[in-house]
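With one protein chain held back, the other chains of the complex are shown just where they sit.
Chain lettering (A and B) follows the sequence in which the chains are written, and residue indices restart at 1 in each chain.
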Amino acid sequence: MKFWLPAVVIVLAAAGVAVSRINEYFFFAAFVVLTYVVLATAWNILGGYAGYVNFGTSAFFGVGAYTAVVLFKWLGAPLAVQIAAGAAMGALLGFGVGMLTLRLRGIFFAIATVAVIFIMETLMINWRYVGGATGLQLLRPEAMAPFGSYTRMLFLVMTVMAVAAVALARYVQTSWIGRGLRAIRDSEEAAEASGVPTLRLKLVACVLSGALMGAAGAPMPMYLSFIEPASTFSLNYAIGALAAPMIGGTTHWLGPVVGALLLVTIQQIVTVTISSEINVLVVGVLLVLFVVLAPDGILGFFKRWLRASSR
Amino acid sequence: MNFTRRKVLGAAGAAALASAVPGKRVFAQQGAVKIGMSMPQTGPLGAGGQAALLALRIWVDDVNQKGGLLGRKVDFTVYDDQTNPANTPGIYTKLIEIDKVDLLIAPYGTVPTAPIMPLVKERGLLLMGNFSFQVNARAQHDMWFNNSPWNDASSWSDGFFEAGKKAGAKTVAILAADNDFAQSLANGARTLAQKADIKSVYDQNYPPATTDFSSLIRGIRAAKPEIVFVMSYPNDSVAIVRAVNEIGVGSQVQLFGGGMVGLQFTPIMSSLGSLLNGITNYNSYVPGMKYPGIEDFLQRYSKRAAEAKVDPLGFYLPPFNYAIGQILEQAVNATKTLDQKKLAAWLHANEVKTIVGAIRWDKNGEWAQPRVVQAQFRGIVDKDVEQFRQPGKQVVIYPNDYKTGELITPFEKARGGK
Partner (left out) sequence: MAFSFDLLTEALLFGVLLGCFYAAVSIGLSVSFGLLDVPNVAHPAIMVLGSYGTYVVASHGLDPIVAGVVLMPVFFVLGILIYRFYYESFEKRGTEAGVRGLAFFFGIAFIIEVGLILVFGVDQRTVQAPYIGSSLALGEYRIPYRMLVAFGVALVLTFALTLYLSKTFTGRAIKAVAQDEPALRLMGVNPVRIKQWAFGIATGVSALAGAMLIIVGPVEPALDRLYIGRTFCVVVLAGLGSMTGTLGAGLILGISESIVLMFFGASWAPAVAFGLLLIVLGIRPQGLFGR
C-alpha cells in the first residue's frame, strides 16, 4: 500500500499533464528522462543487487527498438505489441548473454557486454530490411483521442512503464531473489557453498533486466520517427544506465529512480540551454565524482531510513 | 510655439535621415519573422555547411535592408547538428516548440535531413530543402521544396554513364556509402546501368565510419571495371581519393567518380590538389556557367567569406542557399502571409527566378528541370585555392547545354599517368 498509492497517483498525474496545455517540448524531454528511469532500474537489478556491472545496456535497448521497427514495418503492429515484443527479445538476449558470460568475473563480464553491443549494431548495419546504416524514416500513426500528439501519448506510456519497472525491481529486491542476489554480491563463493542456486538467480536477473531494457527501447523509433544503428546502439545509453544508479544508490529500488531523474533532467536542461556535448560531459563527471566520493550514492545519505524499508 | 515646432521638425528630419541611411530600417511594430534551421557546421559536411550558412546570412542581411518580410525584421536561428542525423529531430522539435519559428529550412545534406521528414509532414510544416537527394521519396510531403539542381538518380547518373559508354566502357564498379544519399543514388544507378547495357562487376556498400579504403580499392582493382561509380560523403571521398593515389585502381578504368560529395568544397579541393586530376564528378556550378546575378553574388560572398574565414570561392552551395532565401522572399511577398499551406500552394504553382536560374518544382518538390553537371578535374596543382576560379580546371562533359570539353580517357592518363 505504501508503494502502490503513490504509484497510482503518479500515473494519474501524468495522464492529467498529458492532456493539459503544457509546451510540447516538455513531453519530448520528459520521455527521455522516463526512458532512463526504466533503463537505470533495469540495470540495477543485475548491477546493483548482484554486483555484475553490465556495460551492454545499449544492446538490449537497441534490440527492443529494432524489434519494434520490424513489427511496425511488417505488420503495422500497435505500440503495445511492439513493447511486448521488445521485452521478449530483450529477455531472450538477456538469457543468451547470461549463459555466455555470467561465468566471467568483474571486468571480463563488463567487456563481454560491450562486445555484445557492437555485434548487435553490426548485425543491424548489415540488415537492409531495417535500413542498414542508412536507417529508416517511420511515419507514425495518428495520435489517439484525448492526446494532442503522439509524443504526449508516449509520455504517458513511458510513465506507466517506469512505474511497472520500479514495481518489478521492488519485488525482486524484497523477495527471495533479492536475498540470493545480495548473497552473490557479497561473496559468490560463500553463496554457492551454502547452496544458493547462483547461476539460476543470475540468469533470472539477466532476463528481467534485459526484458525491461528491451521494453524501454521499443517506443524509441516511434518517438523519433526515425531509426538508425549508430545512435540506437550508442554507448551513451550504457553509461547513462550505469551512472544513474551509481549516483542515486544501488542497494534500493529508489536509487536508480532518483539518479535517473536527477541526471537526465540536468542533461536535458543543458542540451537546451548550452549544447549537447556538455550533456555527455555531465554524465562522465558526475559518475566519476560519485564513484570516488560517494560510493553509496545519494541514498547513502539516507541509509538508516532505507535499511528499515527494504526489510 | 517655436520650441515645439522645432522639436517636431527635428523629429521629422531625424526620421527622414534614418530611413535614408542604409541599414537603419525602421521596422513595423509586430514581432520579427523567425526563420530557423540546423546546419552541419562540423562533422563530415561541416566545410560545406559553413559556406552555405554564410550565404543564408547574406540573404538575411539583404532582405532586412530592404525592409524585411511583410515589413517585419527577419530573425535567423541556426544550430549545429554536426552532420549527425540523431541530432536533427531534437533540434527541429526545439525550433518548432521553443523557438517558435515561422519558417523552416532543412539542414544541408540528405543525411541530417532524412530524420525530420516524418516530423514536418506530421505537423504540416513547409520545409525548404537544402541539397538533399530524394529525401522526400518515402514521406511524400507536399510542402517540401528542394534547392538542388537534380531530380532523381537518372538526372545524376545518365550523364556519367553516357560519358563512359562513349569511351567504350562496358563494365561498372559501384562503391557506395551506407547512408541515405549514397544508397538512394546507388539504387537508381544500378537500374540505369542495366538499362544502358553496362555490366556490374563490383558492388559494395561500406559503413559510414570506414576510414581505410585500401582493401576496397584493391577489390575494385581486381574486378577490372572500366567505370568506377563512387557515391561517398566528404570524409570517405577524401580517403578514397587518397587510397586511389596510394595504391592505384587499374589501367583499364576509363571513368572514375560520379557521386562524391565533398570534392566540391574548396578546403577539400585545395588540400587534395593534384590528386583530383582525372576524376569526373558532379557539381552544381563551375566557373563559366551563366546564371543571372550569380557573379555579383559570388563577389559579395568572397568578401565576407574572407572575414568569416570560410570557403573563399563559394561555388557549390552558397548560390543555391542564397536562392532559398530568394524563394522564401518571393513566396511570402506574393501570398502576403506566413501560412504554410498557402506558401506551399503558391510554390507548387509558380516559377521562381533566382541567382541560379528559374526554378519550377514537380509534385515531389524536386526541380522539374535538373541542371546537375558532370565535370572532369584537369591540370590541378597543389596548394593553390585561386586556380579554381579559372574555367578549364573543371571541364564540363555533360549535359550538352553547359558542355565545355570532351572526357579524357583512360583515367590513369587523365590523372597524369602514374
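Throughout what follows, a residue touches a chain if its C-beta (ideal position, glycine included) is under 8 Å from a C-beta of that chain, and two chains touch if they have at least 3 such contacts.
Please read these numbers as outputs of a predicted model, since none were measured by experiment.
K.L.:
With the missing chain put back, one of B:102, B:158, B:178 or B:329 would touch it. Which one?
P.N.:
The missing chain is touched by B:178.
K.L.:
Looking at the full complex, which residue from B:174, B:239, B:261 or B:343 touches the chain that isn't shown here?
P.N.:
B:239
K.L.:
Taking the full complex into account, find the residue in A:4, A:108 or A:176 that is in contact with the omitted chain.
P.N.:
A:108
K.L.:
Can you tell me which of B:219, B:293 or B:391 touches the chain that was removed from the display?
P.N.:
Within the whole complex, the residue contacting the unshown chain is B:219.
K.L.:
Of the residues in chain A, which ones touch the absent chain?
P.N.:
Contacting residues on chain A, toward the hidden partner: 51, 53, 55, 100-101, 104, 106-108, 110-112, 114-116, 118-119, 122-123, 125-126, 132-133, 235, 239, 242-243, 246, 277-278, 280-281, 283-285, 287-288, 291-292, 295.
K.L.:
Which chain B residues touch the hidden chain?
P.N.:
So the residues of chain B touching the unseen chain are 42-43, 46, 82-84, 178, 204-207, 209-212, 214-216, 218-219, 222-223, 235, 239, 242, 245-248.
Here is the rule we go by: only the chains that are shown with their structure count from here on.
K.L.:
For chain A and chain B, what's the span in angstrom between their mean Cα positions?
P.N.:
Computed value for the inter-centroid distance: 40 Å.
K.L.:
In the complex of these two chains, what residues of chain B are touching chain A?
P.N.:
84-87, 89-90, 93-94, 96-98, 114-115, 117-119, 121-122, 138-139, 178-180, 183, 205, 207-209
K.L.:
Over in the complex, which chain A residues touch chain B? Could you list them?
P.N.:
23-25, 28, 125, 132-135, 137-140, 150, 224-226, 228, 230-231, 234, 271-272, 276
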